[in-house]
Every structure is written in structure tokens, then in C-alpha cells.
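Here the complex is missing a single protein chain, while all its other protein chains stay put.
== chain A ==
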Amino acid sequence: MNPVLPFLEIEASSAPRVEVRFDGAPLLLPLGANLAAALLAAGIERFRDTPVSGAPRAPFCMMGACFDCLVEIDGMQRQACMIEVAEGLQITRPGSPEVRHVAS
């Protein structure tokens, strides 16, 4: 466990870890875990940049109401707090340069 991360997991997860990619970087997350929680525990601090001002955002409500944890998976923006970790998820940060490129 990395002591400098803002969030920590209080018990070792019994779920097997699977690889996902966040903006191209590989991460090992517990299979079936809440994706937003797993990304926070893995040290991801910025989930997206807003379309209005480009300001960074991260999970705020964790219950599907605020839409601040939107990430892009398979070309669709989805709420990370409403998704479970599955092997091979390709996650990109909405508003990041590669996503803007695809959109233009």
C-alpha cells in the first residue's frame, strides 16, 4: 500500500485483481468493485475535465446523482460510481486531449 495516497483500503480485498487502463496507464483493480471507489483507492484523483471551463473533477456524491465521476468507456460517458470493475475496461478521462481529438 502506498502511504501517500489520499484513500486507503481498510482490508485486503478477497476479489481477484484485474487489469484495466485509465488514460492508457494499467491499473490492477478488484473484480466487481465499485469503479469510482477502486479508482480513488488506486490513486486516481482527477476523473475528468469539465466541458465548460476544463476544471478538474472527481467523484462527489458516489450515488449516481451528481455526474462528476463521468468517465469515458467504449466511447460512452458513464458514471464511474454506477459501474463495477470488469477485466480489460478501457477508461479515458473526458476532456483529456485524446478524447477531444476523437470528438473533433
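Everything below uses one rule, namely that contacts are C-beta pairs under 8 Å (C-beta built on N, C-alpha and C of every residue); 3 or more make two chains touch, one makes a residue touch a chain; residues count from 1.
Here is the rule we use: contacts and distances are computed from a predicted model.
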item	value
Name per UniProt, for the chain absent here [options: "Thiosulfate oxidation carrier protein SoxY", "ABC transporter permease", "Peptide/nickel transport system substrate-binding protein" or "Thioredoxin reductase"]	"Thioredoxin reductase"
For chain A, residues in touch with the removed chain	5-11, 13-14, 33-34, 37-38, 40-41, 45-47, 50, 52-53, 55-68, 70, 76, 81-82, 84
